[in-house]
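Encoded as structure tokens, the structure appears first; notes follow it.
Each chain you see keeps its place in the complex, though not every chain is here.
Each chain carries a letter (A and B) given by its place in the written order, and its residues are counted from 1.
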Amino acid sequence: MNRISVGVLGASGYAGQELCRLIARHPQLTLRFATANEQRGATVRLGRHVVQYIAADEAPLHDVELVFSALPHGASKVWVERIREAGARAVDLSADLRPGNGCEGIPYGLTELNRRFVDGASVVANPGCYPTSILVALAPLVEQGLIRPDATVVVNSASGVTGAGNSPKRDLLFGEVAEDFRAYGIGNTHRHLNEMRATLEAWKASCDLVFTPHLLPLARGILSTMVVPLAEPLSDPLEPWRAAYNAEPFIEITSDTPALRDVRHRNVVRISAAPLEGMRAPALLVTSAIDNLMKGAAGQAVQNANLMLGLEETAGLPA
Amino acid sequence: MNRISVGVLGASGYAGQELCRLIARHPQLTLRFATANEQRGATVRLGRHVVQYIAADEAPLHDVELVFSALPHGASKVWVERIREAGARAVDLSADLRPGNGCEGIPYGLTELNRRFVDGASVVANPGCYPTSILVALAPLVEQGLIRPDATVVVNSASGVTGAGNSPKRDLLFGEVAEDFRAYGIGNTHRHLNEMRATLEAWKASCDLVFTPHLLPLARGILSTMVVPLAEPLSDPLEPWRAAYNAEPFIEITSDTPALRDVRHRNVVRISAAPLEGMRAPALLVTSAIDNLMKGAAGQAVQNANLMLGLEETAGLPA
């Protein structure tokens, strides 16, 4: 069988490594190159294969059909242009092309919600990890008009440290993170808020959003806990998601509260909801869990690439 | 110097152990007995001292001036009566005598807020760990009338596993908790909500409360992240706490976001606040951190005992 050649820019970060692993196991893709400027020349083992990092400037962009860019925010945009000029498709995992980042009009790869734009697209902006965990969970409530108009939706999220990348920083040392927990991006200042607000606006949602991320002493996973004021009480709190995501292979709706270990190494969003007791007005507690490196980054990137390349959407992805 | 004899009921749980350690280091208290029915006869080392657990029924209640009860919820109330009949004072760390648990009128030992009731009291209901982290942080906003009337205050808390005690349960095994994070008490169903609602009501607060606790893969600490709608914007977001807690030795107000490692093994509540950007109406993000076994349990219990016994409030407590 003829495999489709793809490449990875920025392959030594956590998302880049996960991409390489997924490509190595993908039944129809083959990894033509993986770049990592600082570690160029180094080799990594991917299952039975060994890959040698090259510099980004040496990447044979013309030899592949699609390139995943896991380059840092700010550095990725120019590479997407080069990829396009070389005639390849691009999945950009950075924030550069996402909604709310000054570069609208690029298909936004929340796959389940934007499948029609991603299908066959030449460039896709792969969503941020937090937005994936939050927007996939909120979308059915927005679409079905269930959120109280002008209400404030309060979201608390907590992420494992791989979400912060593997550049050596003192704050991310084991000796600093172990046995600790803290909020950051305090006061609605996290970069991902723009991405979420722009998307909610595109969806004509009237709600205000409060978003506070936290850093967990564990490697991978994002749990988001969302308080959503409702226009009306719901008879079945899970019904909005069942209606929206009934046939989705990568969305799990459960009556149990999702936990990070339910989604480790899996390309899924796991969602639950329960009515909030003892409130003057109806409100829902919605929780979602993802693996930040899978559905929150590399997994969704491959899911998007599958659609862009006309492959089975689930190909090569652990559900 | 004549030391004051005290005892601990339920001394083998995490809070009970912490109590024994604090008493062993306290300059004016001496540990007369420590009970642990299942482990009776076992000995534990406390610094230079060795303590042997006895059965609760063998506790010489008449020989002490004060007893800390760290017995399980439901089992503690009857022992408080026995302690009182024996002529000793009691600090009850269980939920049995706290507000909202069907037994009003007992001084509620949020020390900084209820000092006048605790001073010289014969019985004090020691607050829950989550309520301590939340109510101490919210009180200045309530007292100063800063919360928007009828608003919903959304609180997310995350606790280390010692908050769940040390009874052997599968869910609390290392192999289950490590690398995991999840919410529980979903939908406003956690026991501590009654305690907080009753207290807010006593304070004449009109707000609704949403409270979602989470289980952290670490041993100790509680971080609470609170979204508070404001009646008016605040020019200095920390001013309400500075005004309320200026001279308090166990309250820390910081411009940095508090982290669990800032408060480990310390009897403090660390609080910060920041305005929420991009909202239609003014709102504040308040975060607080405590050590759940110290200010959230044993530390505050000793702080209350100090006041009940006429000692220096800070005696024997690591700030």
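In this section, a contact is a pair of C-beta atoms (placed from the backbone, for glycine too) under 8 Å apart; a residue touches a chain by one contact, two chains touch by 3 or more.
In this text, all values refer to a predicted model and were calculated from it rather than measured experimentally.
Every protein chain here shares one sequence; 2 sit in place, and the complete assembly counts 4 copies in total.
Just so it is clear, only the chains that are shown with their structure count from here on.
Here the spacing of subunit A and subunit B, counted between their Cα centres, is 38 Å.
Across the complex, subunit A meets subunit B through its residues 150, 152, 154, 156, 158, 176, 178-184, 186-189, 193, 197, 208, 210, 212, 214, 216-221, 223, 225, 227, 229, 257-261, 264, 272, 274-281, 283, 285, 287, 289.
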